[in-house]
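Only a single protein chain was left out; the remaining protein chains are all shown in position.
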Amino acid sequence: MKTMNIIYREKDIPNIREYDVYVANGGYDALKKALGQKPTEVIDTVKASNLRGRGGAGFPTGVKWSFIPQSEPIKYVVVNCDESETGTFKDRQIIENNPHQLIEGALIAAYAIQATAVYIYLRGEFWDQAFDLDARIEEARKGGMVGKNIAGSGYNCEVYTHVGAGAYICGEESALLESLEGKLGQPRVRPPFPANKGGGLYGEPTVINNVETLANVPWIITNGPDAFKKIGTEQSAGTKIFCVSGNVEKPANYEVPMGTTIRELLFDLAGGISGGRQIKALLPSGGSGPIIRINGNDDPILDTPCTYEDIAAKTGSILGSASFIVIDETVDITWVASKVTKFFKHESCGKCTPCREGTYWLDKTLDRIMRGEAKESDVDLIANVARNMQGVTLCALGDFAANPIIHTIKNFPEDFKSHIGAAKTPAAPKTAAAAGD
Amino acid sequence: MNILRGFATTFKHLLEEPITVQYPEQMRPFRERYKGRHHLRRYENGLEKCIGCALCAAACPADAIWVEAAENTDEQRFSPGERYAKTYEINMLRCIFCGYCEDACPTQAIQLGHEHQLSFTDRQDAIFTKDMLIDPTAIGVAGTPQQVEPGVYTRSIPDMENPR
Partner (left out) sequence: MVTAMTKLVKVIIDDREYDFPAGMNLVDAAKQVDVTIPVFCYHPKMKPVGMCRMCLVEVGNIQKDRATGEVLLDDSGNPQIRWMPKLQTACTMNVSDGLVLRSTSKAVDEARRNVVEFLLTSHPLDCPICDKGGECPLQNQTMEYGPGESRMNFEDKKHLDKHVPLGDLIFLDEERCIQCGRCVRFQAEVAGDDVLAFHERGRDLQIITVSDPGFDTYFSGNTTDICPVGALTTTDFRFGARPWEMNSVPTLCNHCPVGCNTSASTRLDRDFGGKTMIKRIMARQNEQVNEIWMCDKGRFGHHFTRSEDRLLQPMVRAAGGSLSRETWADAVAAAAKLLGDANGSVAVIAGPSATNEDLFTLKQLAAGVGSTRLGAWPPTHAGADLVAKVGVGKGTNLSNLGKGDAVLVIATDLEEEAPIWRLRVKTAHDRGAYVVVANARKTRMDDFADAVTMYQTGHAATAFADLRKQHPEVAERLINANNLVVFAGAEGLTLDGSRALMQACANFLIETNHVGRANNGLVGVFPGANAMGQHYLGFSPEATRDIIANPPKVLILAQADVVADDPAAAAWLSKVETVISLSLFDDEATRQAKVVLPVQSFAERDGSYTNGERRVQRFYTAQGPIGEAIPAWQAVARIAEKLGQGKARLSAAQVMNDIVAAIPAFAGCKYSDLAKVEAQFPQVGGDDLYYGGTSYKNTGGLGVQIASAADNGEAVALGDVKADAVKGDLIVVPTVRLYNRERVFQASEAQLMAARVAAPYVEINAEDAARLAIHDGDMVQVSAGAAQPVKVRAHVNGAAPKGTVLLPRNLQQTATALTIAAGTVTKV
């Protein structure tokens, strides 16, 4: 099993982060090619490639771009580099090691919708990376690829970076826009949607794309949509970066074609379960997605191909941002639920009542369960509280926060039952990287 | 014949012990739940239980209770809650001793006691003020207002058990 590096090109070409090296290896050719086309042609190319958003929702990128009304004079591209999902660390590697590919992709997107500026929104913790990215943007500017008259085409577009204050919720696109505008990071009421007048950044139509999504775009422009579609499966084209963490021997980012099976990913690439133990569960989309129960290393569910459609159909979970957190037999799932809930309690923005209050009480009650002070009815209570949080909040965080509770209780009822009655110390995970510790 | 039967009854009762109680020299025992005149209770530390919420006044069907509240400070603390009754008056001429005030009280501050010998020569005397209603403090316990450490009493309504 081999990785395929469309995005992580630094693995094949060291120092590609530098402008000269990037250009020497065909960098910014795609931008130049795109600038020679009509904006609608660029959108059509991306549409034809079947590229889907890599941030988690998997929405077709070209379709997203085509929503932008061409008649509006001011439009923006916003790059979502708020990478905050538990167990996700793919975008950071892109902006650290192959930043120009992101800048190029963002500029192609900007040209396609005729945007006046690109804003790269980085999470608050990416402080150093933001300075580095600024330097990369300056390199590109010196090379004539950013700013006025890009590559002599007459098209002008500025690229800015903006560092948030460190909030999970700012990965949600409308909260990201609020934060970018200097306001409190809370989701907006939609409609109007970001693509519409009044809903985007400063009220102007805005495309918001994930870093990985945009980093795919130069390759698609250069090699054409058909070449891209040949990689992966019909519905999930291209490669995908999987952030594998938890109880595996070699936790890392792995870029592989879509359709690679979970087994290939965990056992061939990531070196198998740590200490040769048996796998117990998998969180395929960080803390926010439903947990998959896996009954040991021979479970046929491990042969599920990693695509948007197969993960959804065969495991009942979602591919999301593809942050695979591997949990082995030694880990207490109640502890996982508690850990993830603490994360969501900390990250809830507090705007909607069910999420604000629900995450607080889930956490408090899970603490009670972990301390062995809870009654059996408390498990039903948190399952019910979690269900009451679902589908009634402005953004998806309410659903995300409910998922770990609902699915851990559904898939691992015995782990919860073991805490009822007597006080117990939580089983500590064997590796420090487990479950986002 | 009938007259004899009548006399028999009379004589029978002559020999029985009388049931008449020589009130007020003699008192009959009270039922535990007898509803007499009101008392405003204190906690063991001397603070007043009444928090001046006026729910007793709201519940009173005879409109006999009048409460005016004021805010506690740590320098001048009357009750462990946020507020206390600055004025607390019950007009005993109006009171029908139904006990609704007792039911309405969220802190069990007002309770109906066993005293029932309430007579007045003046309507004004029928208004029992807070000084008359409140329990005396136990020996060695400070009355109100008390000066307390800041940060000890932070709840709006104290818990039902004795506060610290």
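Chains here go by letter, A and B, matching the order in which they are written, and residues are numbered from 1 within each.
What we mean here is this: a residue touches a chain if its C-beta (ideal position, glycine included) is under 8 Å from a C-beta of that chain, and two chains touch if they have at least 3 such contacts.
Small disclaimer: the values here were computed from a predicted structure and weren't measured.
Student: Thinking of the whole complex, not just what is shown, which of A:196, A:359 or A:403 touches the missing chain?
Tutor: The one listed residue touching the chain not shown is A:359.
Student: Among A:139, A:310, A:347 or A:415, which residue is in touch with the absent chain?
Tutor: For the chain that is not drawn, the touching residue is A:347.
Student: From the list B:57, B:90 or B:148, which touches the chain that is not on show?
Tutor: For the chain that is not drawn, the touching residue is B:57.
Student: Among A:34, A:102 or A:167, which one touches the chain that has been omitted from the display?
Tutor: A:167
Student: So which bits of subunit B touch the chain we can't see?
Tutor: Per the touch rule, subunit B residues meeting the hidden chain are 51-55, 57-58, 68-71, 81-83, 87, 106, 154-157.
Student: Of the residues in subunit A, which ones touch the absent chain?
Tutor: Missing-chain contacts on subunit A: residues 167, 169, 184-186, 189, 345-354, 356-361, 364-365, 368, 381, 388, 391-394.
Criterion: only the chains that are shown with their structure count from here on.
Student: In whole angstrom, what separates the CA-based centres of subunit A and subunit B?
Tutor: 67
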